[in-house]
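Handing you a structure now.
The complex appears here minus one protein chain, its other protein chains still in place.
Entry: chain A
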Amino acid sequence: MAGQQRVYRQKIKATSSLKKIFRAMELIAASRIGKARLRVEQATPYARAITRSISAVAAHSSVDHPLTTPRTDTGRAAVLVISADRGMAGAYSANVIREAERLRGRLQADGKEIVQFAAGRRAVSYYSFRRRELAGQWTGASDAPDRETARDMARALFARFQASAEDGGVDEIYIVGTRFVSMVTQQAMVLRLLPLEIVEGVEETEEGELEPLYDFEPSPELVLDALLPRYIESRIFSSLLHCAASELASRQRAMNTATSNAEDIIRNYTRLANQARQAEITQEISEIVSGADALAAS
């Protein structure tokens, strides 16, 4: 009986130290998320400006740039999966990976071969466990991405797109990441990076005005040449920032749930421990009483 009590006490102790860890991680995530959201907001004007300019070039000139025309010669598609470096973020990484697998199924149904890129340790370990070859991997900064990483990714993906079919070139580039909608909603989603899907007039044609005739300096081709790598980098960077904010939000939520679960467990074990203590006392009393009775009777 005494053993029982000790077991419960041990469990309470273990759970409360876990609870402290969960709480600390929740607070860390909560303190970082404000900054991550700010970074998303600060990066948005740049991404918007680039997108607007790109669609301006595409809409107002008839350039046949290799990056805007779909290619079909290689039958390969590159997929970059952006996940977290660490777990403890609920279903965050699992959702992204599930989305990536769905995309993979779809592409394979179309007869495409997948060239897999992965960012974040969770995705890397997922693919390496399944012995799938990774064409590129980035780990270590999923909750605070920097521009260097984004540039590196952009360069790697871009090189693939420009490579010839024999050198492992790809037709399409996809990013699977998470969009930070709000603190409670984060959505895993697929984004096609290349070839460009020009969304014409995202913010243009306000009051049905005539489309302005743009003057491109030095020339539409050169402007596109200068813009596109930057556009890709900015798309990747903004995806990374969205993913970082989403990761932190997921982690905060997961850790909040974990803390309250730990509290529940502690409460249950405390009750059980009290019960065990009470049972022990009752038993001791009845032993004493029955012992005294037996003595008195003899």
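Here is the rule we go by: contacts are C-beta pairs under 8 Å (C-beta built on N, C-alpha and C of every residue); 3 or more make two chains touch, one makes a residue touch a chain; residues count from 1.
The definition used in the following text is that contacts and distances are computed from a predicted model.
Q: Looking at UniProt, which of "ATP synthase epsilon chain", "Cytochrome c-type biogenesis protein", "Monosaccharide ABC transporter membrane protein (CUT2 family)" or "Rod shape-determining protein MreD" names the chain that isn't shown?
A: From the listed options "ATP synthase epsilon chain", "Cytochrome c-type biogenesis protein", "Monosaccharide ABC transporter membrane protein (CUT2 family)" or "Rod shape-determining protein MreD", the omitted chain resolves to "ATP synthase epsilon chain".
Q: Pick from A:27, A:49, A:91 or A:181: which residue touches the chain that isn't shown?
A: A:49
Q: Using the definition of touch stated at the top, determine which of A:119, A:194 or A:227 touches the missing chain.
A: Of all options in A:119, A:194 or A:227, contact with the hidden chain holds for A:227.
Q: Give me the chain A residues in contact with the hidden chain, please.
A: 39, 42-43, 45-46, 49-50, 52-53, 56-57, 146-147, 204, 209, 212-218, 222-223, 226-227, 230, 233-234, 237
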